[in-house]
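For this view, one protein chain was removed and the others were kept in their places.
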């Protein structure tokens, strides 16, 4: 038998920006016998999760749940709404936006990429300008990433909607919030999104294995005429079966057990509280980065992500960045913590701290302590006391701080 | 919180032909924290399951593991090997063969269906004849279902291979053994299969959520020129990443924990023993059906399935079959057992008994007792004593019976 | 690592009369992190289980919960209420009554045993007669076993109470219902019991590890003057701590998680339904025994246990019983089922079928099939068809049978 979880003593700190730590309540909920996916007990489960998940997407529209990874849900968003050769306007916010573009290309779409430097989010005015040029409405969809997991930059989706509207362009708005959902505010309906793509292993606190398409009525209408070949990802049969709480093929039952529990947890805490918790941890993390004398990859404070913080490694005398991956290896080997690597364009000089999902103050402090000690051991020049800065932020914003002030 | 598993007292008997009962060892293996899918611990897991799963398919070729259901793996087999408009020869063994054909049609392939009465398996000579006619080799693939879950009929795949070879036809051989793998003998290499499709929730004893393509070198070669659009299902990037034990996108980590344990269990018992166990239970089940004076749907003894037994409901005086679904409902409500329904063409007059996966003699006897008592309560005419016939078979073939004889 | 649960394929049938099969809901409830046993979260747990467990004992009096086995709770009942040299009147219903007497002797009490043939329960008139003789009230306690696990005989506790009252004797009534609680009707208050002893691993469906003393006000009063040395088992400090939901020493927290779930399950089903379910399964089991041409150990139908059935092995030509343990070994090795052995006086010629706890019709049928096939393989002469007799009983008393009759 493979020895799973043979980490050194104590709990592993899984501080990559997803999969996030799966809480015990969810692991236990998933650890139940699989049931008949065509029986009455399953039906009750199906109806519950289909209703609950809408609340998490803040939508009244249907949410399609796939057995599959987020990559599959990207594909689903495209094949359900588009036809071969359709033009799609995409925006290079980072590694994952680039991967989504690659999928569009593989599927035979004509993708166009608005370039960007990976240190800021979507500039909606560029989208507006490009759409305004497209008098013939060849562009059928605008695709943007809400929370770019490779950079820690969150884009303003409402602004993208307004840009499309101002351009009076009929393109669909497709948004990836794979890593944002359930951690930072996301409003499918209010922001006028047509298809929202997400996954299970981030803010939903589940293991990877299911993914989502929240679909507007406009998107459903578009799907009736879309000509890209589709079978597994096709919304039509799923939406039909879902009406009764079932799926046209065998769903990932045990992950749905977990999803039910995850929605309960998020709704018990309250989405507003969940989002505030993440923003507070992100702010504390940035306070530490600043105190270390380092730089956050995201350069626009309005776009700082509540999900993760990407940190730029300092440069040595020759102007070379210290190696981020060597540093991460030191942290893993000495402190039993996984940090996120820099991907493609930022590989080697950026690392990422995940502070998403089921997370709290002391786990953050353990995390930041591990980073600070890792700098020391890896010989990365830094100012000490990042952890003190983070603590100052956390202590001053803890529930008890308000009580202290009220008393004073 | 949804009350899962709020069944009446005692363990539910999940005797549908999949998902099968997930054994405790697998549930517990899955109930571990998710790990970094790009770290060294994951890598060890990835390499292990990729090596183990080949043994289960009895192949030296790669096996691609998808987050997704078996339906997705059907699609994967087609989109990786075929181009728009390609002709594929399929064989109507039952409901699932029909669904696979439907997927081929949705993807823009030209499918041709060799009809059949759902009570017997593939007649390889018909395939040979059809291929022999196809002088121009327009047919690019032959698709057959190994163990047809809707009928309890297992087809002879080696015979199909010989038929293709005799016709000297270059078509690929694509086989679905979603419900057969890990319960009845299946030999990807020896039988010359190009793509084998399977899933997790049957003989592999896992919850649903991952599925498989075992791929021959010929299939991989074909995939390089295949023109159907593909991204998520594309073998190329997965096979490349798999070389190091990783996946190009986030895999279903916790199901891979379970898969590791499942392979251990099957290999500890020994595949030959696993297959013999299933055949013995199937024979005992048929002995019961015969004793009840009823008919097994499969009419060719050489093709009886070791995975499930489909039973034909008797007819009343007017020649109408007693209603199978009313009967199943009585069984569920009175005896806390789920039986499989008849699907499409056999809906209403056939029910199915699953005896696959992690299963043993006494669970089979509980199952058959529930069926026999269900007949009684549902007013379905039958001869009593099916359970005695099954017991006679089991007792005479138990390990202890051999000892008794040796002693005598 | 020890390979636990490396049984052959399929679920083990644990049909000893306890530990009974622990249902998934309870295993999962126990599989949570241990919490601070002095914190507010524990306090809520403590208060809940202390309230719930009273409902199961059908009492308004306190129930003391010990980390320890049932044997410890026997000792606790004695050391809290008695003084060195006190006379106690005990009743030899079987092996466990004998063990309890042995403990009384070890603790320095003067025990007196009313003999019995292990095939019937307590004859209350004998107790009455003995107490009537005891004009000086030297006898301080009457100790009887409610459900004797070694014989499958349930004694009438209300009758014992009446006997004591008729004798106008002040002795305390101490009752062991270790294997009866939660499976067969037991009424601590209504039957006027002073101390009821029980354990976790039978009708409460928990793993072994906690045990109970339900204590009347009269027992508590007695404990104030009882002189046997006691520390761990002393009620006083526990009852004091329990007022706030805590324990004076570290309690078995995870088993209390399980106890909370167990009480929920019993109360959701309803105690009356739980008891009826067990009686029905016991009756079906006896129908099988009779059909096999064998004898139940219990000779008084009014005292048949709903928890287990002890079966007498038939005799061979020389008048020797066939060996029960050889038979049990055949069943274990061939059919993956554990049956209970005959203990001390009935060792070798009696075996026991447990049908307690979380149990249902089809599990019973699997069990009885295993017994019938075991007879065959072990060469034990029997008439076939015990399973048919059991099925006839179950089918005719299933919920659906009533509907059928109403319809007719």
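Lettered A, B and C in written order, each chain numbered from 1.
Simple rule for what comes next: contacts are C-beta pairs under 8 Å (C-beta built on N, C-alpha and C of every residue); 3 or more make two chains touch, one makes a residue touch a chain.
Given the structure is predicted, the values throughout are model-derived calculations rather than measurements.
Visitor: In the complete assembly, which of C:208, C:314 or C:379 touches the absent chain?
Guide: Looking across C:208, C:314 or C:379, the contact with the absent chain belongs to C:208.
Visitor: In terms of residues, what is the contact footprint of the unshown chain on chain C?
Guide: These residues touch the chain not displayed: 1-2, 4-7, 11-12, 14, 16, 18-19, 21-22, 27-39, 41, 44-45, 48, 66-72, 75, 84, 102-103, 106-108, 199, 201, 207-210, 228-232, 234, 248-255, 257, 260-261, 264, 332, 338, 341.
Visitor: Touching residues of chain A against the unshown chain: what are they?
Guide: These residues touch the chain not displayed: 5-6, 8-11, 13, 21, 23-25, 31, 268-269, 274, 277, 330, 333-337, 358-367, 369-370, 372-373, 376-379, 384-385, 387-388, 391, 394-395, 398-401, 404.
Visitor: For review purposes, identify every residue of chain B that touches the missing chain, sorted by number.
Guide: These residues of chain B touch the chain that is not shown: 1, 24, 28, 31-33.
Note that only the chains that are shown with their structure count from here on.
Visitor: When you average C-alpha coordinates per chain, which one falls nearest the overall C-alpha average? Tell me, please.
Guide: Smallest offset from the overall C-alpha mean is found for B.
Visitor: Which chain's mean C-alpha position is the greatest distance from chain C's?
Guide: It is A whose centre lies farthest from that of chain C.
Visitor: Please tell me the distance, in whole Å, between the geometric centres of chain A and chain C computed from their C-alpha atoms.
Guide: 54
Visitor: So the centre of each chain is just the mean of its C-alpha atoms; given that, what is the distance between chain A and chain B in Å?
Guide: 35
Visitor: Please compute the C-alpha centroid of chain B, do the same for chain C, then give the distance between them in whole Å.
Guide: 44
Visitor: Counting only residues that touch at least two other chains, what does the list for chain C look like?
Guide: Each of 24, 31 in chain C touches at least two other chains.
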